[in-house]
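First the structure, then my questions, so here it is.
In this view, the complex is presented without one of its protein chains, the others remaining in place.
In this document, chain identifiers A, B and C correspond to the written order of the chains, with residue numbering beginning at 1 in each.
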């Protein structure tokens, strides 16, 4: 289980959210409170949008709490949209390629959760990813595989339906393999303009996910970075937070989107 | 193109071959002479047999020439059979998981060469690896994929025939994909007792590979670690050096083994 | 505050103590219980004696819990005397050079604790180290400075008196600088034969330190690696555990040794 944070709004220094708050993401790398694992020291990453269409990416295998480069970057880089992630590995090795966020063209994706029994469906899952997307796979995580499959399913065009289809597919593979362990999935995705945050699990116990709107900005977090009563709202279980560019933030039912596919 | 070294014989300190000689492998990491790339600074690894059935493994992403840990280990560890490898990446990222040698149970494998156009056959190649072996894949290199496919083809039982079959299969995948770039392959494989070294290429220009026998020991290298006239012999192109435990070292024709498969 | 472990006795695989026990040192890197900081993820190191006079050394900046190399080494290396240390930095940066144990010739040293207000006496402390020893300083920690000063004070010849003198000197520097923060010091030192473990603090609250003798072996730990009632004894505050080669283990009073110097 990992911890993450996504921001969209007026350009701010990354440090304002990643490093400065009392319970900042860097602090959570050592002392997370709403996760099964309090320590998230198996690498980290930040992705941000600046002047280019494509996001910048800095990922490292060291713990976030001791990385001077991360501190310096967060102090310098100001962005209107960025992701930050601290990792607690669920088995795959600690390499930069396995750290979140993942990028594809102008898209960013990060994940907290786990496909239960991943090893038993890994090949079948990868086999569903088209060649051109598979060729961009740099690591070995379930998270990256989900991202690539979702891209193949149209994540860029319809982020809710595409993710619903992806989750459903993974769930089917797990059923076929007779896997009992749960599939837990909270994640964030952006194309550099709109922001989507998912909270789902096959056992109705998805990891926590919160959001807060203030001064025109939107903040999405695994757990609050300051006092829980300071305007944080939970993303409901089985739902997607949809923050399209220029539209009001709203919540869509992911379970429903999955049911429609079933029909 | 990488540089490697394999030793079997009386137990010696790894440093005697990896660090001490004038043109040691550590020296080659900075100044290789018979390779297209003089610098082999994209990680390194050593694998050695001690008291366990399974070999020890130390792999790092830093260049070999500046790694204090490597120097200390090579000074301390004495072994009757070990592999050492310095890497020049042909495209995949510099992670420990992509460094050689690779291990599977009591086996070690390392590779110097490249599958031309690998990205275009990667998925099809991986699809040929059985689930249980695929589940042990930790990196993303062509080298590891070849190793796992060869294991599936019976590398442990018949190292020459299994590798011939594997090379042939990769060659077919490349043909089907219309790949013109060559497939170059020099490699070493051991089960902890017998040692095999392959030199093959589809364009008759395989990377160099030498061996020397002295005082009951066998040394196999990408390029000589001391004067070229000190008893080094080339492994002929298209051949395998076969050094079975308790038998005299001999050379077998790999091309012939591949032809037999074709029949 | 860090966690460490020292072993002397029949040669055993490092893994038997560093990785295998329920509350092994690797486990403590993530979940220490008797330390102020539960996470010791700012690098680690092992030092061991094999066939050479000088010990082997493997130090890394990554957390111990995710390091495949550490696991492999501990599985392979069998030693009659070894140190292992997981680090929680008290301010200095996370580089290999700042990881314990430190080595000098055939000696090993590791430390858990802190010189309060170190930055204010660092230069004066370093100025007391003779040139030839100072030239071997590779990092920037207070721990390494203490080690080098103790060596200058005769650590090799009389480990208790030399360390008493060193602690006294540091204490004086702190007094002169008007430092109120405490100086806490638990440490282990060996010349490859005899083993010494120190537990001292200027505020009578030194970090914990335990030892256990069994089957002719001696184990010294920051905190027990298995059930606390399995024969663990505390090293008393202000004392040194003295385990000279060929003699019974005994406890000497460090405070007394310091007082004698005062006279």
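One rule holds in what follows: a residue touches a chain if its C-beta (ideal position, glycine included) is under 8 Å from a C-beta of that chain, and two chains touch if they have at least 3 such contacts.
On a predicted model such as this, the values are computed, not experimentally measured, just so you know.
S.K.: Quick one: say which of A:56, A:119, A:156 or A:231 touches the chain that got left out.
M.R.: Checking each option in A:56, A:119, A:156 or A:231, the one touching the absent chain turns out to be A:56.
S.K.: Of the residues C:135, C:175, C:227 or C:256, I need the one that contacts the missing chain.
M.R.: C:135
S.K.: Out of B:42, B:75 or B:144, which touches the unshown chain?
M.R.: B:42
S.K.: Touching the missing chain, which residues of subunit A?
M.R.: Those residues of subunit A that touch the unshown chain are 48, 50-52, 54, 56-60, 68-69, 72-73, 75-78, 96.
S.K.: Going by the touch rule given at the top, which residues of subunit C touch the chain that is not shown?
M.R.: Given the touch definition above, subunit C has residues 93, 95-97, 119-120, 122-123, 126-127, 129, 131, 134-135, 137-140 touching the missing chain.
S.K.: Spell out the interface residues on subunit B facing the chain that's missing from view.
M.R.: 30, 38-39, 41-42, 61-63, 65-66, 68, 89, 93-94
Keep in mind that, in the parts below, only the chains that are shown with their structure count from here on.
S.K.: At the subunit B/subunit C interface, shared numbers over all numbers used: above half (same) or below half (different)?
M.R.: same
S.K.: For the identical-sequence pair subunit A and subunit C, what's the CA-based rotation angle in degrees, nearest 5?
M.R.: My answer is 180 degrees for the C-alpha fit.
S.K.: In whole angstrom, how far does the Cα centroid of subunit B sit from the Cα centroid of subunit C?
M.R.: 40
S.K.: Multi-chain contacts in subunit C: which residues touch at least two other chains?
M.R.: 68 - these are the residues of subunit C that touch more than one other chain.
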